[in-house]
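Heads up, one of the protein chains got dropped from this complex, but the rest are sitting where they should.
Note that the chains are named A, B and C in the order they appear, and that numbering of residues resets to 1 at the start of each chain.
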Amino acid sequence: MAIHPIDYRYGSKEMRQIFTEENKIQKMLEVEAALAKAHAAVGNIPKEAAEEISRKATTKFIKVQRVKEIEEETKHDLMALVKALTEASGKSGAWVHLGATSNDIIDTSLALQIKDALEIFRKDLIDILKLIAHLANSHKDTLCVGRTHGIHATVYVFGHKFAVWADEIMRHIERLEQCRDRVCVGKMSGVVGTQAGFGSHAKEIQNLAMQYLGLRAAPITTQIVPRDRLSELICLLALISSSLDKFATEIRNLQRTEIREVEEPFKEETQVGSTALPHKRNPINSEKISGLAKILRGTVIPALENVVSWHERDLSNSSCERAIIPEAFILLDEQLKTFKKVLEGLHIYPENIARNLHLTKGLIMTESIVLALVNKGLGRQEAHEIVRKCAMEVWNTQKTLAEVLKSNPAVTRYLKSEEIEEALDPAKYIGTAKQQIQEVVERTKTIEF
Amino acid sequence: MAIHPIDYRYGSKEMRQIFTEENKIQKMLEVEAALAKAHAAVGNIPKEAAEEISRKATTKFIKVQRVKEIEEETKHDLMALVKALTEASGKSGAWVHLGATSNDIIDTSLALQIKDALEIFRKDLIDILKLIAHLANSHKDTLCVGRTHGIHATVYVFGHKFAVWADEIMRHIERLEQCRDRVCVGKMSGVVGTQAGFGSHAKEIQNLAMQYLGLRAAPITTQIVPRDRLSELICLLALISSSLDKFATEIRNLQRTEIREVEEPFKEETQVGSTALPHKRNPINSEKISGLAKILRGTVIPALENVVSWHERDLSNSSCERAIIPEAFILLDEQLKTFKKVLEGLHIYPENIARNLHLTKGLIMTESIVLALVNKGLGRQEAHEIVRKCAMEVWNTQKTLAEVLKSNPAVTRYLKSEEIEEALDPAKYIGTAKQQIQEVVERTKTIEF
Amino acid sequence: MAIHPIDYRYGSKEMRQIFTEENKIQKMLEVEAALAKAHAAVGNIPKEAAEEISRKATTKFIKVQRVKEIEEETKHDLMALVKALTEASGKSGAWVHLGATSNDIIDTSLALQIKDALEIFRKDLIDILKLIAHLANSHKDTLCVGRTHGIHATVYVFGHKFAVWADEIMRHIERLEQCRDRVCVGKMSGVVGTQAGFGSHAKEIQNLAMQYLGLRAAPITTQIVPRDRLSELICLLALISSSLDKFATEIRNLQRTEIREVEEPFKEETQVGSTALPHKRNPINSEKISGLAKILRGTVIPALENVVSWHERDLSNSSCERAIIPEAFILLDEQLKTFKKVLEGLHIYPENIARNLHLTKGLIMTESIVLALVNKGLGRQEAHEIVRKCAMEVWNTQKTLAEVLKSNPAVTRYLKSEEIEEALDPAKYIGTAKQQIQEVVERTKTIEF
Partner (left out) sequence: MAIHPIDYRYGSKEMRQIFTEENKIQKMLEVEAALAKAHAAVGNIPKEAAEEISRKATTKFIKVQRVKEIEEETKHDLMALVKALTEASGKSGAWVHLGATSNDIIDTSLALQIKDALEIFRKDLIDILKLIAHLANSHKDTLCVGRTHGIHATVYVFGHKFAVWADEIMRHIERLEQCRDRVCVGKMSGVVGTQAGFGSHAKEIQNLAMQYLGLRAAPITTQIVPRDRLSELICLLALISSSLDKFATEIRNLQRTEIREVEEPFKEETQVGSTALPHKRNPINSEKISGLAKILRGTVIPALENVVSWHERDLSNSSCERAIIPEAFILLDEQLKTFKKVLEGLHIYPENIARNLHLTKGLIMTESIVLALVNKGLGRQEAHEIVRKCAMEVWNTQKTLAEVLKSNPAVTRYLKSEEIEEALDPAKYIGTAKQQIQEVVERTKTIEF
């Protein structure tokens, strides 16, 4: 029976596959194969031996079950794998793992897993970027109320929300690319990093092995690849996760009964909810995204603590990474996939957006009126005071700001009725919002990773 | 294939069992049964119906597979369980889950799991306490060097280290007891906490149901039991985990090749290590304990964030707790079990302890000499200066402090050779250490939980 | 010019005073005085010397400036203080700091500061408890809508929100009391905890000194009081802070323009806001509370890491605690004081609460209607289906649920118009909410700390 939700509930099949025990073993075998081939290439071992090892270095031949049996005896997981591969490779087995220390294989195969996982993130981020860009573009003319501190502030443009998100996603893509270059490195450097066990072609062996695997070689290491590389990545995953939390929180807030400008996708027929309340559509997907972000933020702490290691390595990163790496990757994957689903089916209610825009009866347009009065030559302080009094009247009565302004001689002395209407028109007071949206949307089209 | 190490590697069988999907369902069924019995007790439903529901409310009858099938349709895990129990209970099924909201069952069954898990921690802490007390007592006369900043400071007693640990463990037992009283609470309070769905005997129903389950009822809740209770517990688990990290770090430091006062248990014959080095016994168990503590510290963040919830509850605690609760419990369990194993087989090397005590050739006893001089009437400042100069000579030559002191007239004017010897005798300069150890050891015998 | 906001912006005067450099020195002097008196009591030093030291052991005589000057030379802050006190005490100075190590003074004086600070927290929590209890009691009959996931769920009672908070505050008071007993301990145990420097009356000296200071003696320590004690406290402060974040978030949400059931206090005349918008009253105090809670959560990490220390102590807790202790205390103090102010002047708008209760035109009462139908003998499933269809009609038209139900023959066959009205009456569907509130309010009256 499964215990941890990444084992039974969260994560896409493709992402979870990367972090299964089986795939971990598969990647380690690939590293052993690359090492054998590199040795052969520099003439350290027979080409045929390398070929035989490479042929056997797959979980088709090396069964997880067998590796686990050997580990039961030896209490050392990597040595168990080496033994199993040695067994399977017949007399070529003598050339398995030549000169290497366990961590040459462990760190390098981890880089392979990460590389595959980052490729999935890349795709998801780009899918999300496209969905957001589409929403931004679709609502570049939808006026809405802008809220600061949760309070109505001034007129805003609905699509601008999404354009802000798109810009943020593009930053994440850029960060991921920069970080990938630093984190996708492997090593063949031995017990303390000197490569003493690899003989005179050590450097070449390392370079060739990494080339076969599609990784860069770390320029210098101790027994382990320094953990600042991995810690940087975990911080970045937590950062992306927190952005998703922000987006999800926006959807949760906009879906509130009193606001209801958007709703997560739902199936009208089957997904009735437990009670009879038809309005009870809970933003459960967005809530899940927010919930998982908390865990991701928590993983940053062990990741940063792992940077510290005694001398040429201590082992305290090992147990820790066994848990936090699959967790961080699979939970972020769950968030990304969930967010994609939410965006794909997001319901947007223009009538509610419009209703909320006018909820304060024009009060959100006072700044525009002040500007109009000042443009007519009224002093700024005076204009402010006149408008403030009008606003108070709106607030204390059932009148709209338009009505109050039009019946106030101090205003009508400067502004004609149609000028008041114009200054109160939200559509006239959105600055460069539309242009900003369009520029961001254009930029999303140029993104590759 | 398992992914998360709590699913394939860490945690005792007994602790992991508590957090399996199956046991979670079992506990929920027990809560449903308790609810039905409470309804029957106050006359809301037929006694026979409650009996039938109780009889079926076990995973013997309600198969996990069936619950999962229903969840596949309904997308709601608790409702799936209710449906499955309803099915199984025949016409008594009509009385299943009466008046309750999902979270009445979820939060209450979580409290049952936690209660069982805390009982395991209690046992482990007491086992560890006994082992530590034994070590403290066995080494209450073993002199060693005390180190501050990693530098030799003065004479110390080896058993005192363990007595300090024992005192710390006793504090954790006390904390766990206090926290348990706050965290092991359940509820039958409905959608927003008013108990409106339970009818006129609501309070009695809640109290009876909790009584059947061995829990206290939360005095007041919203839809959920407020999360400060759970967050407090997670903080405490992280605190215990950090103490274990301290103890493990001490063992790792004392096992260093240059120090080597202790060694983790090892099997001389089979556990040879990957290289031929017989001294290469790595403190891998203690390193694992340190590694897992980092994760526990990280779980505190989501736990604290979960305290915040919108209005009568939002769902963002749910996904988060699915991961962090089993993780915190199972990883701490792994630490405790591992530490117990380390303590049980800990090798202690008195000859190395003695060697290190004398490594600085008496320099760690200078304070004692100053005291002896002052007791003979020498001024404190003067005494200091004389001893400081002697110490410098020891430092810059190969002589011992005893040799230098005995050949210094400024010293011998006040102290006879045997008085110098006495003042340099580490055994005479350990204050109340032995008495402190004995008192702590005595106190450990009174601990119950 | 001040840099950190606890130096120029946050924290009450009384709390900040505790953590000034001057008060830190004052507390250290008090510990030195207690030590001298204890020595005198056991006959180690002349009574007059102890009296003279005690008389001078105050910042009236020992100027901070002088201590800093000496520190400039010696690079050791505690030694500088000892020198300054020695200077000031004339020939009695010879008896200053006798047998003690720096950390005997540092840890003990820290406990004194903490004790004073916890007394302030106690008062603030009780003040807040009273304010909350008053709000709970005042609104025990105020019906409102209950929200889960941000969505309207069912009828609720406004005062119940506060009763839930009151219960939470009472838990915090209980926790603080339990934690205080563990954290307010001092020590006179010397360089590595053996008390070797204090002579034959060591235990008595420690006990007397602590008695004079109103602290308990730690039963056993190394050079430092083990840090699990302090870490537990920081976790608790972060927990209290997170509860305040929850309460503040509720106020921020209830103050949203679309909801507007409450508003933070504001001064109508002077606090107009930067724009002319009279509705723009931002919940800035509650936002500040939420903002500071994030910092408090962050301090838990260093506090937990500080539990680990090498051998008989390393120094890495020292720099860390210099920052996080005043920060955690002063920022929580700021939160408590701010929250008190918010509660004292909280505006509650019953008309908006009522408006929101009815926003879904009766839909939040469907559960009650189902119950009424079932009570009349209709099958549960049937009743559900009928009500669900009615609810859909409300949702898709402008009608109220009452109107729809009364015109539905399937309903009216079972329920008379007045029975429908009764079942739709929110006031009839609040279960034990009022009784719960009253019980909590009663309990708040029994709290002492």
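The rule we apply is simple: contacts are C-beta pairs under 8 Å (C-beta built on N, C-alpha and C of every residue); 3 or more make two chains touch, one makes a residue touch a chain.
A quick note: this is a predicted structure, and the numbers were derived from the prediction, not measured.
Q: For the chain left off this view, which of A:E232, A:E287, A:E321 or A:E334 is in contact with it?
A: A:E232
Q: Decide which residue listed in A:R182, A:R216, A:K340 or A:K399 touches the omitted chain of the complex.
A: Going through A:R182, A:R216, A:K340 or A:K399 one by one, A:R182 is the residue touching the chain not shown.
Q: In the complete assembly, which of C:N44, C:N137 or C:N306 touches the absent chain?
A: Touching the chain that is not displayed is residue C:N306.
Q: With the full complex in mind, choose from B:I284, B:A402, B:A423 or B:V441 the residue touching the hidden chain.
A: Final answer for the missing-chain contact: B:I284.
Q: Going by the touch rule given at the top, which residues of chain B touch the chain that is not shown?
A: So the residues of chain B touching the unseen chain are 147-153, 252-253, 255-259, 272, 275-284, 287, 301, 305, 356, 359-360, 363-364, 366-367, 370, 384, 387-388, 391-392, 394-395.
Q: Could I get the residues of chain A that touch the absent chain, sorted low to high?
A: So the residues of chain A touching the missing chain come out as 94, 146-150, 153-157, 160, 163-164, 167-168, 171-172, 174-175, 178, 182, 190-198, 202-203, 219-223, 226, 228-229, 231-232, 235-236, 238-239, 242-243, 245-246, 249-250, 253, 293, 297, 300-301, 304-305, 307-315, 367-368, 371, 380, 429-433, 435-437, 439-440, 443.
Q: In the full complex, which bits of chain C touch the chain not displayed? Write them out.
A: 1-10, 16, 19-23, 64, 73, 75-76, 79, 102, 252, 270-271, 274, 282, 284, 287-288, 290-292, 294-295, 297-302, 305-306, 314-320, 322-324, 326-327, 330-331
Assume only the chains that are shown with their structure count from here on.
Q: CA centre of chain A versus CA centre of chain B: separation in Å?
A: Chain A and chain B have C-alpha centres separated by 34 Å.
Q: For chain A, give me the residues that contact two or more of the other chains.
A: Correct list: 252, 282, 284, 287, 301, 305.
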